[in-house]
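Below is one structure, written out as structure tokens; the observations come after it.
What follows is an incomplete set of chains from the complex, kept in their original frame.
The first chain written gets the first letter, and so on, giving A and B; residue counts start at 1 in each chain.
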Amino acid sequence: MKQMTLGADGPQVSAIALGCMRLTELDDRQAASLIDHALALGISAFDHADIYGGGECERRFARAARLSGARREGVFIQSKCGIRRGYYDFSFRHIMASVDDILQRLQCDYLDMLLLHRPDALVEPQEVAEAFDRLQVSGKVRAFGVSNHAPLQMALLQKVLTQPLRVNQMQFGIAHCGMVRSGINVNVQSDAAVDRDGDTLNYCRLHDITLQAWSPFQFGMFSGVFLDHPDFAPLNQALETIAARHGVSKTTLATAWILRHPAQMQVVAGSMNAERLAQIAQACEVSLSREEWYQIYLAAGNPLP
Amino acid sequence: MKQMTLGADGPQVSAIALGCMRLTELDDRQAASLIDHALALGISAFDHADIYGGGECERRFARAARLSGARREGVFIQSKCGIRRGYYDFSFRHIMASVDDILQRLQCDYLDMLLLHRPDALVEPQEVAEAFDRLQVSGKVRAFGVSNHAPLQMALLQKVLTQPLRVNQMQFGIAHCGMVRSGINVNVQSDAAVDRDGDTLNYCRLHDITLQAWSPFQFGMFSGVFLDHPDFAPLNQALETIAARHGVSKTTLATAWILRHPAQMQVVAGSMNAERLAQIAQACEVSLSREEWYQIYLAAGNPLP
């Protein structure tokens, strides 16, 4: 498993993280097996959020981890806070309370990283800074990041934060690749050129913020998986052809497509299936050519001017 | 009435400004009453533009102010220039002539602040800088700002200006809130995520430029007022419920929604109605919770991913 650094000089993690959003689909023992399986594959980073399963995913993970061979120092655990029922909340009070709740559910002394889940329009950067300082000093959180943030939202936070933002977790995959598509189509009078993220990809590259890709196989927002989906026939055909050439599965290839990007993203894969997880992990060994990367991009219906 | 500072260390003003775009709807005596009424409410900032009423609004204001109890040093008067018939013009010559005309119509020796009304595609920053320098040295204008400007347009000006841009007056309200909506919907494949302003809100927060909100109760561009408008039934319902909880009117609440934002915007309210103006002024005393702010945002049909 390929290892990578989060941010310029942050923690070392596996290039694939296991997303635990659907962990409640498994019982404790199945979840323990999945964790052991992930670790055997070299996947030692686990992605949580306080809202996954209404908190149940973190609880399930804690129980399963105890049944598994995982040791706390051998894994990297991140979680997210800031989304509440019907609103977002980056207040000092909510961040502090959320982390305590997360740690209790995870039965952990500390988080390796905390992410702010979705940009709170009412954010007071000074409150976030105070929360992060306290969380760091108390040892409850070791690194910090954001999710779904645009450049100036990060800049507004970073201006007053003591800690560097290490990551920005964004939805990214072949069928949701606006972050690269708008850059390829600059100044074309089409929807493909429309900026919907402030060019956060290049901002992150410029400022050494690691992009984590969530929902790597989805299209739309949780609309479905493009693999073997009839609406993505040319894409699946292209994946099949290129996958065969590399002797891997389409899942492996779709993962390798993300890893191929020079921004060196970490892939957050939420598969609860052992076989598929192995295919995802295998992506680190695939070297896609530039031409293949673009062929896949095009096969998904993304334009090249 | 809440007081606020324009920019990092600019002039002190009331958090509500009276927009004088429709002042010609009143005769001199009625306008004088409105000014007295505004002052009694603590609203001491008055927003003009050379084009309002073709100049007649500034003239009306001058005559009414003389009939009112207003003293020049007790009020903050801003006006705007740069829009001409069919084009925009930030040339040195036009700015200088415009200010002289404004001062003559307003019967004033100086403007507390001058705004460039809409971005002139043909702007020569050096010409603006020379105009601003002369206007400041001559005492004709005490502070400077822009209106409807995107980040790099401001940066291009600021690079050569001696004076800090204190404000950016943008259309903003519950039913025209693209400035926050695109930030909330970063990277979502929908129109709500589309960037139409370069994230000017976060740019202004980063650079200590105060946002002034124009047309706070309108939808579209002068398409109408959303209050009690049948097309905004869920919004009006939500406003009613929350307003009742706070014991205020919907108008007060719609104003408080803008004031609640941590960017600390100043609200430019153009009501010519004494009763409504009192309701607007009352907004400074309302403390909206984060949850209420988002409820109102959502009730207007704005999405939260």
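Basically, a residue touches a chain if its C-beta (ideal position, glycine included) is under 8 Å from a C-beta of that chain, and two chains touch if they have at least 3 such contacts.
All values derive from a computational prediction rather than experimental measurement.
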With 2 chains placed, the number the full structure-file assembly comprises: 3
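Here is the rule we go by: only the chains that are shown with their structure count from here on.
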Rounded Å distance, subunit A centre to subunit B centre (Cα mean): 40
Subunit B residues touching subunit A - in the complex, by the definition given at the top: 151, 180, 182-189, 193-195, 199, 202-203, 205-206, 260-262, 290-291, 293-295, 297-298, 304-305
Contact set on subunit A toward subunit B in their complex: 84, 86-89, 91, 118-124, 148-153, 155-156, 159, 170-171, 176, 178-179, 194-198, 200, 220-221
